[in-house]
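== chain A ==
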Amino acid sequence: MYKLLLSIIICLVLMHSKSQAATLEVCSTCRWTTVTAAIQAAKAGDRILVKKGLYQEGQITVDKPLHLIGEGFPILDGKNETEILTVMADGVIVEGFQVQNVGTDYLEDRAGIRVRKSRDFVIRNNKLYNTFFGIYLEHSKYGVVEGNELVGKAVDEMSSGNAIHVWYSKGILVTGNQVRNHRDGIYFEFVDSSKVRDNLSEDNLRYGLHFMFSNDDDYSDNIFRRNGAGVAVMFSKRVNMWDNRFEHNWGVSSYGLLLKEIYDAEIWNNIFKENSIAIFLEGATRINYHHNDFIQNGWAIKMSGGCLTNKVYDNNFIGNTFDLSVSSHVNDNTFDHNYWSEYTGYDLDRDGIGDIPFRPMKLFGYVVNQTPEAIILLRSTFVDLINFSEKVSPIFTPTNVFDNEPLMKRLVFEKIILND
Partner candidate 1 sequence: MSYQTETIMNKILKYSFFDLVRSRWIYIYCAFYLLFTFSLLWLSSDLSKVVISLMNVMLVLVPLIASMFSIMYFYNSREFTELLLAQPLKRSHIFIGQYLGVAGSLSLSLIIGISIPFLLYGIIGSAEIWNYFTLVIIGIFLSFIFSAIAFFIALRHENRIKGFGLTILVWLFFAVIYDGFFLLGLVFFNEYPLENFTLAASFFNPIDLSRILILLKLDISALMGFTGAVFRKLLGSGLGMSLAYLSLALWVIIPIWGIRRVALRKDF
Partner candidate 2 sequence: MISINNLHKAFGKNKVLQGIDLSFEGAGITAILGPNGSGKTTLIKCILGMVYPDKGDIQLGGQSIRHEWAYRDQLDYLPQIARFPENLTVLELFSLVKDLRKRTASGEELVELFGLKPFLNKRLSNLSGGTRQKVNIVQAMMFDSPLVIMDEPTAGLDPVAMIRLKEIIRREKERGKTILITTHLMNFVEEVADDVVFILEGKIHFKGSLSALKAQYGEAQLEQAIAHILEGKDPKIPNRFSSIC
């Protein structure tokens, strides 16, 4: 309280003495040797230029609209004890810092850079290492998180934080960041009307990107690789997803994309490659999937209960162990007009569409659904035999899962990024 009062007084004094924006330099030989001191001395709208060096100042609070610039990535070090940078004012820009060593704490979610109850902020081109939670936005609006690199040291889900954590916010743009080794790469909870673009999220324990109770958001052009699961969208509405790559999310209970209790979404132009399950749906309703590539996944689409009005069309399904698995009723979900590499039908009228419908669900896939342990017989001769005989004369395939218009040729999409 005393501090706050003091700084307000200083602010008022400074505002009176100088009306134009000034630049305050911080370094070991400068007038200000700590960032904290410079912030205290600055007035709203000033630039604080921090020169290369190591600054161990505990928690630094930015409580007025300032532009903090690091030159040569000065290091703000929390010595594994405290949170580091806390922004509690509108219009703050933080760029060019290396923020490191936030102590793990099981009671409070400490962060490298926290923005609280603020708007119009920019967090740009920072490096955050070992920061428990990296960039933490709460009750904030209209901010940009851009070009940051966040590398954590997550070992288990209990004692690790998210790289970019957004909570009760709106109008946020998260773009061009690289996030690794956290619990979730990017986490949205109660975040509306926000965008996630061009990020790389890999090797995170839980999800590359995680939406909870967030509506009217979208994400595109991201790469999600080797995460526990690529992206989880849960309890959300109107979240659109395009031009993303979900790849190599292999492992037990690993997904490319997990959709749970979501409504009204559009998913297109994505590549799902080598995921245990490319898309897992549970209670997903009114979602369109088109122009996606599903390549060499364990399951391309696994549909659990309560899914309604999902339309899967114009996708490529290539070399998946199981193209589709539907656990209960097909309901009104449709799978027409896709290319399936397993399809062996013919096209006599040469309109590019196979003359006999394709059944994307193999008998063995159905059996595995009912009895998961049966997976141990994967690729055994007996299973190949029953799949084959079922294909020739379908008897057991239980549900009416059909592609009535299977395509004869693989679709070529405008934007296909090949192996890199």
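Going forward, a residue touches a chain if its C-beta (ideal position, glycine included) is under 8 Å from a C-beta of that chain, and two chains touch if they have at least 3 such contacts; residues count from 1.
Criterion applied: all candidates are chains of the complex that A comes from, given by their letters.
Please read all numbers here as calculations on a predicted model, not as lab measurements.
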From 1 or 2, the one in contact with chain A within this complex: 1
For the chain A and candidate 1 complex, residues of the former touching the latter: 250-254, 274, 276, 298, 319, 321, 367, 370-385
